[in-house]
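Here the complex is missing a single protein chain, while all its other protein chains stay put.
Chain naming follows the written order as A and B, and within any one chain the residues start at number 1.
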Amino acid sequence: MSEHQLNQISWNKLNGLGPEGKSPYFQQDGRTFHALVAQQFSRPMLEDLCSLATCVRKIAKSREGCSFLQSRLFDKRAMLYFAQPSTRTYLSFDSACQTVGLDCMDVRDSSTSSEVKGESPEDTVRTFSSYTDLIIMRHPAGGFAERIAWMLSNTSRPVPVINAGSGKDQHPTQALLDIYTLERSFEKIGGIDEKKVAFVGDLKRGRTVRSLAWLLTQYENVKMYFVAPQELQIGEDVLAQLDAVGVPYEICYEFETIIPEVDAIYMTRIQDEWDIDNESSLIDTSEFYFTKEYLNILKKDAVIMHPLPRRKEIDVAVDSDPRAVYWRQVRNGMWIRSALILSIFGLDGRVRDYYKEEIS
Amino acid sequence: MSEHQLNQISWNKLNGLGPEGKSPYFQQDGRTFHALVAQQFSRPMLEDLCSLATCVRKIAKSREGCSFLQSRLFDKRAMLYFAQPSTRTYLSFDSACQTVGLDCMDVRDSSTSSEVKGESPEDTVRTFSSYTDLIIMRHPAGGFAERIAWMLSNTSRPVPVINAGSGKDQHPTQALLDIYTLERSFEKIGGIDEKKVAFVGDLKRGRTVRSLAWLLTQYENVKMYFVAPQELQIGEDVLAQLDAVGVPYEICYEFETIIPEVDAIYMTRIQDEWDIDNESSLIDTSEFYFTKEYLNILKKDAVIMHPLPRRKEIDVAVDSDPRAVYWRQVRNGMWIRSALILSIFGLDGRVRDYYKEEIS
Partner (left out) sequence: MSEHQLNQISWNKLNGLGPEGKSPYFQQDGRTFHALVAQQFSRPMLEDLCSLATCVRKIAKSREGCSFLQSRLFDKRAMLYFAQPSTRTYLSFDSACQTVGLDCMDVRDSSTSSEVKGESPEDTVRTFSSYTDLIIMRHPAGGFAERIAWMLSNTSRPVPVINAGSGKDQHPTQALLDIYTLERSFEKIGGIDEKKVAFVGDLKRGRTVRSLAWLLTQYENVKMYFVAPQELQIGEDVLAQLDAVGVPYEICYEFETIIPEVDAIYMTRIQDEWDIDNESSLIDTSEFYFTKEYLNILKKDAVIMHPLPRRKEIDVAVDSDPRAVYWRQVRNGMWIRSALILSIFGLDGRVRDYYKEEIS
């Protein structure tokens, strides 16, 4: 089965129920169980997670708050299984776990010793699940996190799975942190509704763009701009989805002219680690770099985002501008992941209560 | 000195005292200090550890219990030194340490940077011992854990060593978890005494089989079956030991006929990572796989075990049968290792008291 087909399955599941007549994504009370694909998050869920992330962020400012957050999950344990290395995402989850007081174990190798001994990937993860209460997993194979989530749902000791990136298609917590960053950035100017968002760079292969574009369709009158050289433009399947829900967009081949128009510029990196025949190195993308001069034509309330790591797409001289929010984006990832973990373990309400009583 | 000779030394030591006139294995009050070889555990010690593991397992079910278990060893620290990678054993010990609230540091490389700089393995581990209160160690060299244990016993700051697998010979905590699994499985049918246990697969090289066979000789009227192709049959030295203590056994070259007879089937994996000239790939072991059909002829109270990882020895369709206990075996490893650590640190009594007062 191709990765595209596996991804289709995800979309289909969201319209109904899984093979056993129950949803793979949600618990009976509607809370998230497995966090596998960006598309499973509805707008109310996104808003809930964002407001919970803000509670966590503000609670964590005081020693008492840190102590409260760390006191909830001492009887649980998470497994950080990164079969595909990703230092950034690994550390973000690790710090999120520490924020909420969840002990971690980690495997950060591309192959475990058990796999070397001929074990199936399913057995490997099932072993991990025996020791833990949550599996946070990054894997090069598309659809793998979903396969594992189904398997673990059908054991005597079901363990939730958070997909920390699988294959080319899904990296749902990146999409969550992007939404949270947009929400925080536009907090005082009416939120995400009515905003114009430009995606710039390698739109063909960047999974963050695909996921975020989908989530943005849930907001009112958001217009998207896809700004890239022809060879790296956004896939037709994404455009078909946008058409299907009636969301407006523009395809642009020229960067400078759209800068003064938009509220958010989402820069991306050329993903040549996916590039088998190394074609991208032949494409000149320098016209799509955000230079210091562009700060002069950018709206004063606009923001520049980047999922990082960056190469040359954004001049380091841009970093000190208050509209450059990519470093804040990094910390937002820690907060939204903390919120997601708390939510999976049913601590949403307890944290909001503490926030109401002690902080706000 | 050959590994066989080193192993002989262990056996000899158990009959007397070590070079300095004291036992390397036990503390003055009889508690385990170093856990190096399966043979150091007498039946009363096994029963003590198993009952302690059950206390830990039941205490850990509640938040209060977890909090109690984690509050004991905060002033200690363990070193997980895995010079030979073993994801499964590593995680089991790591989760055991977290269960009992013992902070861990880890080195999981086949070579440390100090060794690269020309340091002796003894100096390397002595350095580790400087930072910690317990060393949990896996090493490819047979006898190495014992050599280290002796060295550390003779420093001004003796630190206990748990052998997490060394060379071809010893993996004592695997044998402990196997005994614990058998005890739990036969809890309602009279315990391990009088039972028939079949070992199946690669008996020549599997160290778990050797260790477990020895421990089983301490129970009453246990009969063992060694089921394997000629080339992978159990070593003559093991049979000689069984003969010496008068324990009955059968050598079998055919699997199906013994299935209806036995109470436990201990499947093993072909250990071709030990196989220098790769001879095992030429041996057809498919007659020794446990297939779904065999469930029909297996006793209703019998259990199927496997130290994992498995390859094709057990059909995944067998997993959902309640007699397949190999996944439970994984968690049993965590509980018995927790018990062993608590026992080494002298917390045995404190945990039993808590269990009596709060749980039973």
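The working rule: contacts are C-beta pairs under 8 Å (C-beta built on N, C-alpha and C of every residue); 3 or more make two chains touch, one makes a residue touch a chain.
This is a predicted model, so every value here is computed, not measured.
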Decide which residue listed in B:25, B:128 or B:289 touches the omitted chain of the complex.
B:128
Touch assignment to the omitted chain, from A:56, A:175 or A:334, lands on A:334
Which chain B residues would touch the chain omitted from the figure, given the whole complex?
74-75, 77, 79, 103, 105, 107, 109, 112-114, 116-120, 122-124, 126-128, 130-132, 155
Chain A residues that touch the omitted chain in the full complex
60, 63, 66-67, 70, 85-88, 91-92, 94-95, 98, 269, 273, 308-311, 316, 327, 330-331, 334
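Methods note: only the chains that are shown with their structure count from here on.
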Per the centroid of Cα atoms for each chain, what is the distance between chain A and chain B, given in Å?
41
